[in-house]
Each structure stands twice: as structure tokens, then as C-alpha cells.
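For reference, the structure discussed in these notes is given below.
Removed: one protein chain of the complex. Kept in place: all other protein chains.
Coming up: subunit A.
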Amino acid sequence: SKQTMLSSSRAALVAAAAKLPRLVTRYGYCTTAAGERQQQKPLSPKITTHPTRNDRAKDPRWKDIDMTRAVDEADVVIVGGGPAGLSAACRLAQLNAEKGTEMRIVVLEKASSVGAHIMSGACLDPKGLVELFPDWQERGAPLHTPVTGDKFYMLTEKRAIPLPLLPGMPMHNHGNYIVRLGNVVAWLGEQAESLGVEVYPGVAAAEVLYTEDGSAVKGVATNDVGIAKDGSPKDSFERGMEFHCKQLIIAEGTHGHLAKHLINRYDLRAGREPQTYGIGFKELWELSEDRWRPGYVEHGVGWPLDSGTYGGYFIYHLNEGSPLAAVGFVVGLDYSNPYLSPFREFQQFKHHPHVAAALTGGKRIGYGARALNEGGVQSLPKLTFPGGCLVGCTAGMINVPKVKGTHNAMKSGSLAAEAVHEAIGSGEIEPATYEEALRNSWVYKELHSVRNIRPSFHLLNGRLGMFGGMAYTGAVWYFTRGREPWTFSHGGTDHEKLLPAKDCKPKDYPKPDNVLSFDLLSSVALTSTNHDHDQPPHLTLYDDSVPGQVNLSVYDGPEQRFCPAGVYEYVELDDGSKRLQINAQNCIHCKTCDIKDPTQNINWVTPQGGEGPAYNGM
């Protein structure tokens, strides 16, 4: 079967890769002795110069540098100023006001301003917001576009077949709002600040700090600044600072880097399935006025994705004064063909006559991409650890068929806040009541009911693909609503599903026409992403020789295609060999590379705070 074929070839690859000295450890942040590297002659010049992979304690260039960090204390530190993190912050502040307790709550957000790294559709189910701020309307939350119409299509190469959307189906959107989530998050940040929360944008949490005996989390350290590209200290070098806290809430969004580290350290996925993901693209279009239908929501599946590749699209028409629409595309990262380019599938999709009809005469004004979690309840890790917990997409709460996760993220943030408040009050190290509260909430009920829809795509070994999934939803789920006694498995991690290039056919994508479809680099320019060029690339490799030896030779360098920002490039050297070049400046912090790298050799860590994309109301 396809699965066993995959596992045996994967095993062979792992065995081959294991022969190369690897510096990977269970705990992503442990640095290793520089001495170990010297045993192996580097096959190409050094790519990874980041301090997380090069121990500065053993580096002569750092011997006279003072590495002490300033230390500050807070009661709760929240890493990530998105819907989940800010909901947790606001709920905590509300609880303090209610119960007369006092707490110092600090939110650390790596974007230069709150909301600048937010990338979402978004068609918001307001129930998470309503519970947090029943008076959200008076407070001026930017929910300006109630959904007025809702359609679902199946695209073939030439046609768009409408499919019935019955009430109760997950894609039915009555009562929801089309929003620019970045603006909602900016508003949430203002609410948090007005409630007394300290919100620090432009600050990245780079390292988790542990107690003396290493058993519990005691806080985080922010990023160092002023390290040169070759890993040496610049004149402007300054150490990050430490925040020691009683409880740490990780709200980094899908596949957060501190979350990845904590999940490994505390083995939070034991007995659960690994997380599975999709990559979501979104463009903001200024439509021609006659094609603008404010409040209209459209979802669909089909062309140009082949039936074996999971994915779909959305078009949301905003109603905020100008004829704006959000056009988006999701590709499941469990695809198997290394020649597939999710970005180019998206660009090609816009040429479908039905889609082109909406976009013709319009102008693209925004672009962005972000990985999203698709694993549902099967992939939820244990949510708490000694000293903190995981909230929102970082744990993985997107309702995939509904294509919505913000309401669950906000609710999980609120529930975590309640558990954290209780834990601090009682002196408990682990906010253990959080997980139970989530399991008893509407978040879990909702996720549990749709748990079999995404994996039903793999029915009969994936031979039916999207048809299998849709048939299951219509024939089984519509009646059982998740009460069926079985739970489908996702069948392994996304990166394991990639097949070697020799077993797959290259894909022929059409050239962009610069009217409806565009090339990668001009798209990346629209994200306004930027990083200080003179710093170690934050896309770190556990082993610099693996890209050439495995990724390129076996998989034809799939990272050149799945990165939505053109970070990874194989350039030819004078001797004819190819070397991986990492254009870290282009990175838009989507985390897809860390997820889909077949050798799991890429470890995304945070660059300096304030860097990355500058999305405007995405």
C-alpha cells in the first residue's frame, strides 16, 4: 500500500541521513559543541551561523562579550499578540478586576505593531468575541461586514458547479462577519492596553527559561540584537532581556517555534497524532465596482488541484467603504508531489473563468501566506506543562471544514486565562484545569463533531480524494454530525508524505500574466517584509549538508516551491554543484518550511523583533 511504501523509503532516507553526523537533539534549542562539527569536513560553505546552532560559549569571537541579561518579573507572560494571546490577556485583566487581584500581564509580539503579522481570510464567527466583550459594538470592534450571501462551488477546468449549502453544514455562514483580522487584532490590542496589560510589539520571545532543576518553565528571554551575518558580535550587540513569570502562555499561532520546542521537551504529543497542516495564501483585491458584492462569501474546491491534493479557495467581499475582496487559497501540506508549487496553483486558480469574472478590472493590493493547522482533535497536544500552557492555533484548533479558527482561539485564550488565574492563586505550577475546561467547552464539541471530515479525504487510500471527502460529509456527517463512533487517523506527518522526485512528474504551470496572476517576487514585495540583512539567517539547519545531499538529490529541492516567499534557492557554484542559498530577508514567517521539509532539517527560529511582514489589515 502507499503508506508502507512511504514508510520504507522514508526509513531508507533516514538511515542514509543518519550516516551524516547530525547535530539534532530532542530539544530544538540546545546548542552543541562546535568541536563535534570539526570531525566532518563541510561539503559546502557554512549556511547556518545562528547562535542556536553555534555555541557562543565556545566561540573565540564572543569571549570578551558580556552575556548577562537584564531580568524583569511579571505574573503572566503571553508570547504572541494574536486573537488567542490577546483574548487571554484581556480575560486575565477582567478576572483581576472582578476578583480584586492584581497581576502584571505582559504580551510580547514579534511584529513591529500588533496585527502586522496577522494573515487570515477571514470570515469570523463572533461567538468568541461576544463572550469576551459583549459590548464589542460600542467598543468599536471593526466587524463591518455581516455575511449576506453564501455559496459553495466545485470547479472543473472550465465550469463552476454550485453545490447545495444546507443550514448546519460547516460552510454555512449565516450570522458571521467578514473581517480584516489584522485590524480586529489591533483593536484587541488596544482593549488589552486599556485594561492595563503591557503590550510590547517589536519584541520577539526567543528562548524558554527553566527553573534550576529544569523541570518547570520560569519565563522567556527576548531576542539578542546586533549579531552579524557570520555569527560574530557587532558594535550594536545587545543581549535580550529575561522575563520571569509564574505562568507562560504560548500563543504563537500555527507551528510556533517555542511551542515546537516545548512540545518536544515535555513530549506533549504522546498518545496523540502529530499535527497536520495546510498553507493558506491570501490576496487583497480592489475590485471593479460593478463586480463587488459586499457581504458575499464564496468557498470552493477543485481545479486546478488534482483530486489527490487537498485544498480549496475562498472569496470574501468586504464592505468597509471601498470595493475590497479577500481572495484566498489553501493547499493541504500532505501533498506527495515534490514538484507541486502551492503558490503557482493559487496563481493558476485565478484564471478559472468563474474566478477571473470576479477579478477582471480589479487590482491586487495585498498578498500574504501562512501555514494553518488541519489536525483537529486528533492532533491536539497536551495543552499544559509545568509553568504554562498552549492556546489557539499553536495548539491547533481550526475547524477545517468551516475554515474557521479565530473563535476557537479566542475561547481557548479565555479558558486558559481562567485556569492560569486559578493556578497563580493556588500556587499550582501547572494550570491543569485548562485542558478539562476546553474539553467541556463548545470548542471541543465543535472540533469533535467535524473530526472525521478532513481525514475522510484519505478514504480508500486517498483514491477518491476530494470526492471521497465530500461524499463523506454529505452522506455520513450530515446525519451523524460527528456522532459516528469511529475516528479517522491522519495517517502520519505531512513531511513523511512527500515522495521522491523520481516517482513523480514535474508540473507545468502557466506563466503569470501580471493582470490576474503574478510572479513570486513581486508578490513578496507586497508583504513589505524586511529583515536586517546583517544577521544570521533565522531559517536554521540542523545539518548544512543535508539540503544538497538529500533535499535536492532525492526530492529536487521542494523548498524552492513550497516557500511562498522565495527564501530557498539552489544556486549553481563554479564547479557545477548546487548549493542552498537562504534569502532570509524575504521570509514572511509562515512556518511552511519547518513543517514540510522532508528531512525536518529546517528549524525556524525567530529573527530580531520588529522584522518580518508588515501586513495592513490582512
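Structure notes:
What we mean here is this: a residue touches a chain if its C-beta (ideal position, glycine included) is under 8 Å from a C-beta of that chain, and two chains touch if they have at least 3 such contacts; residues count from 1.
One rule holds in what follows: contacts and distances are computed from a predicted model.
You can't see one chain of this complex, but its UniProt record names it "Electron transfer flavoprotein subunit beta", from the set "DOG1 domain-containing protein", "Aminotransferase class I/classII large domain-containing protein", "Electron transfer flavoprotein subunit beta" or "BHLH domain-containing protein".
Of the candidate positions A:Met241, A:Ala356, A:Ile429 or A:Leu459, contact with the hidden chain is made by A:Met241. In the complete complex, the residue from A:Val225, A:Leu459 or A:Val476 that touches the missing chain is A:Val225. Annotation: of A:Thr52, A:Thr145, A:Asn183 or A:Thr592, A:Asn183 touches the absent chain (contact as defined above).
Residue in contact with the omitted chain (choice from A:Ile65, A:Ala97 or A:Ile365): A:Ile365. Touch with the chain omitted from the figure is made, among A:Asn452, A:Thr493 or A:Thr529, by A:Thr529.
Residues of subunit A that touch the chain left out of view are 70, 72, 112-113, 116, 182-183, 200, 203, 222, 225-226, 234-236, 238, 240-241, 286, 322, 365, 525-526, 528-530, 608, 614, 616-617.
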